[in-house]
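Below is one structure, written out as structure tokens; the observations come after it.
For this view, one protein chain was removed and the others were kept in their places.
By written order: A, B and C. Residues from 1 in each chain.
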Amino acid sequence: MHQPPVTLTLALQHGLSEEEFERIQKILGRTPNFTELGIFSVMWSEHCSYKNSIAELKKLPRSGGRLLVSAGEENAGLVDIGGGLAVCFKIESHNHPSAVEPYQGAATGVGGIMRDIFTMGARPIAALNSLRFGRLENARNRYLFDGVVRGIADYGNCLGVPTVAGEVYFEDCYDGNPLVNAMTVGIVAQRQTASAIAKGDGNPVFIIGSRTGRDGIHGATFASEELSEDSEAKRPNVQVGDPFAEKLLLEATLEMIQAGILVGIQDMGAAGITCSTTEMSAKGGSGMIIDLDKVPVREEGMSAYEIMLSESQERMLAVVKKGCEAEARAICDKWDLLCAEIGRVIAEPLLKVFYRGEQVAEIPPHECVLGGGAPVYHREYRKPAYIDEAQRFDFSTLPAVENLQTAFLKVFSSPNVVSKHWVYEQYDTQVQANTTLLPGGDAAVVRILTPDGKDTNKAIAAKTDCNGRYVYLNPRRGAQIAVVESARNVVATGAQPLAVTNCLNFGNPYKPEMFYLFREAVAGMGEACRALETPVTGGNVSFYNESPENAVYPTPTIGMVGLVEDLAHLTPAYFRQEGDLIYLVGETKAEIGGSEFLKEYYGLVTGDIPSLDLELEKKTQQALLAAIRRGWIRSAHDVSDGGLAAALAECCIINREKPSGATVK
Amino acid sequence: MRVAVKVRLKRSILDPQGKTVQQALQHLGFEQIREVRIGKLIELEIEEGQNRAETLRMIEEASRKLLSNPVMEDFEIEYPGETP
Amino acid sequence: MRVAVKVRLKRSILDPQGKTVQQALQHLGFEQIREVRIGKLIELEIEEGQNRAETLRMIEEASRKLLSNPVMEDFEIEYPGETP
Partner (left out) sequence: MKSAVIVFPGSNCDHDMLRALTLMGHRAEFVWHKTGNLSGYDLAALPGGFSYGDYLRAGAIARFSAIMKAVADFAAKGKPVLGVCNGFQVLTEAGLLPGALLRNQNLRFICRPVYLRAENLRTRFTQAIPPGTALKIPIAHGEGRFHIDPQGLKQLQDREQIVFRYANARGETDPGANPNGSLDHIAGIINREGNVLGMMPHPERAMEAILGSEDGRRIFESLVA
């Protein structure tokens, strides 16, 4: 097995810096071989190590409240919802693959986030997404938009998980850099959760699911590089999603977890076998012996490097309790799933990989992983000049609006504000027959049943939210508004906001002005989460969302989950009965900075964004929730893009079967 | 005149549909069928009049631009009367 | 040995996908393309060993049983080396 000699240049080509290469040599006490270099390069990529973001993320409120695990401890957040149940949720990005191949990029994004949820033993009950594209006048953007929506629909529908909420924005800055964030929410009995851990000397390690091919090698590092003309050529391999295999994997995984035969299990996302073996071992403080000859492969002649780094979809790594191997195989056979024992756990904290009779890697797992030996950097930051310029904008220079009607129609027909019915009609929003508030209003609401099908008279409300324009103009307050607005959407349905997951889509962290936006946004997010007592359960960071022409708006997408304590509190967004009184809660100020109106009517993206008093916001939300719980409120809708005018119009037409009107003083 | 364009997934790309159909065929006793790959057969009804070279050039352009996705598919043009 | 099975929607049945692709081609300036029909190209990798007749009979059975639905589709087997 010829392996290329490892030199500094080869390390640099793998995206490692000189210091990182030296650090690897110090850890191993020798120069790594080609396979080991591949393992470190993918584990220390931005995507897996969070090396440029973890220092900031640590400042977020990441534990407390109803959290059963603090952020980063497990694959997804786990929040207590009473009755012995927990809600498990997370959001992740698949931006770069979707820019290259929209359908498969989005589909595999859904597949990956679903696995993060059911690997914890939770059955997915709802899927959401947050999509951003360049303007639809451009044919490429229409192609990307159509492909992404179809990919999300086909994968989620085939899997049988209702896609119930989301948002779609169209801005020039997303030209060439679409953002595709996918979120999944699941329910699990608290005593039936699983952990991504490998421990217990001698316990067998199984790989379950599809065969391993050369898909997406360097997928992890791929996400850590800027998209450039030649990056399309470098990636002939597109990862293809198989939602049918995922459905089998979902059912088999839940069955194995509930049978109590697993020590631990983790899905294979970016960096495939490498990431799952190292992370599970590091978490258990143990090691593994892995024999790659036992890995079911899809192509001949694959090298150890390729098998370890392959990102073939729909695969899990499971540590089975010694003696339960037969039971694990029986469950996999029932679901026609490949299930191969590829090694065992060892007490010595070393990952030893063998292939064709040779040892091809020996690495201390702890040294590879986030929170272990992975590097942590504190990047330079500098405030971009445009922010102060924008805040000095003099609104009095704007010509007055002659006709309010035409201004309103211009805003209300903006692609960012119009109904996204064309999108969500392609999603199965009702499979599992628990969707009690359909998309079109604020948060979607899904009824909760116990794993054995009993009605708990409770429901989960969930919403994804972020106004990238606000964060661009004022990163700190813009991120606060993203959190606050997602909470408003949840409260408006009658739910108490519980916790947050986030998907932080930003540019190149090595550019100080980009990192300033990231740092300020994370700080703002933390302040809002503390004020609303909605801790951060985890999420995902996606840097390098830039192409030679432009960088995306800083987009910290927030996924908020709330609990409807009693189904009687369910509150739709549309007007329901003639004669009902309409109340506007909260103060309206003359603030049009960064608004949809300013952009659509005046073609400007400038000014300072609306002010925000976090304490007042909390009180307002809790007051509305109290009124809902007293049965005073027939419907509620948050005022956001398009302002009060759009909100009122939406309340009239969201219920497509019974539209209504309204008179307002 | 009818011309067919065969659009196939590139060899290296996984074909979950082909894999599932192959397993089903095995289950039905067709053991000799080792692998199944499913692609598109796009048949174009073309106005007569141009010579063969021009028609081929036109179909090639249509195939590259719209009928196939170069990121993950190859195409092959089957002109009437020629062995594929 | 590779054998291709072409599965086509019956002529009498509306093919909305073909119609949409045809309109898109017109839009891109390919006026000479009058009609588009999109079917499946199912390529089978078959173990050598049987004679041609037996192999054809086996593929025909697989096509009738699984690969095509007689209510809405016709199929045609393309043996290597033969003009379709």
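Basically, contacts are C-beta pairs under 8 Å (C-beta built on N, C-alpha and C of every residue); 3 or more make two chains touch, one makes a residue touch a chain.
What you are looking at is a predicted structure, and each value in this text was computed from that prediction instead of being measured.
Asker: For a quick check of understanding: of A:Glu56, A:Asp116 or A:Asp154, which residue touches the chain that isn't displayed?
Answerer: Spelled out, the listed residue whose C-beta touches the missing chain is A:Asp154.
Asker: Could you tell me which of A:Ser303, A:Thr429, A:Thr557 or A:Ser635 touches the chain that is not displayed?
Answerer: Of the candidates A:Ser303, A:Thr429, A:Thr557 or A:Ser635, A:Thr429 is in touch with the missing chain.
Asker: List the chain B residues touching the unshown chain?
Answerer: Interface with the chain not displayed, on the chain B side: 16-17, 20-21, 24, 27-28, 38.
Asker: What chain C residues would touch the chain not displayed?
Answerer: Answer for chain C: residues 9, 12-14, 16-17, 20, 66-67, 69, 71-72 touch the chain left out.
Asker: Contacts of chain A with the missing chain: which residues?
Answerer: Per the touch rule, chain A residues meeting the hidden chain are 150, 153-154, 157-160, 242-245, 247-248, 334-336, 424-436, 438, 447, 453, 567, 570, 657.
Please note the rule applied: only the chains that are shown with their structure count from here on.
Asker: Where the CA atoms of chain B average out and where those of chain C average out, how many Å apart are those spots?
Answerer: 9
Asker: Let me have the rounded angstrom distance from the C-alpha centre of chain A over to the C-alpha centre of chain C, please.
Answerer: 41
Asker: In chain C, which residues are in touch with two or more of the other chains?
Answerer: Within chain C, no residue touches at least two other chains.
Asker: Would you pull the chain A residues touching chain B in the complex into a rising list?
Answerer: For this pair, the touching residues of chain A are 100-101, 104, 210, 213-215, 232, 236-238, 240-242, 244-245, 298-299, 312-313, 336.
Asker: Of all residues in chain B, which touch chain C in the complex?
Answerer: The contact residues of chain B facing chain C are 4, 6-8, 21, 24-25, 28, 30-47, 49-50, 55, 58, 61-62, 65-67, 78, 81-84.
Asker: Help me check something: in the complex, which residues belonging to chain B touch chain A?
Answerer: It is residues 10, 12-16, 19-20, 23, 69, 71-72 of chain B that touch chain A.
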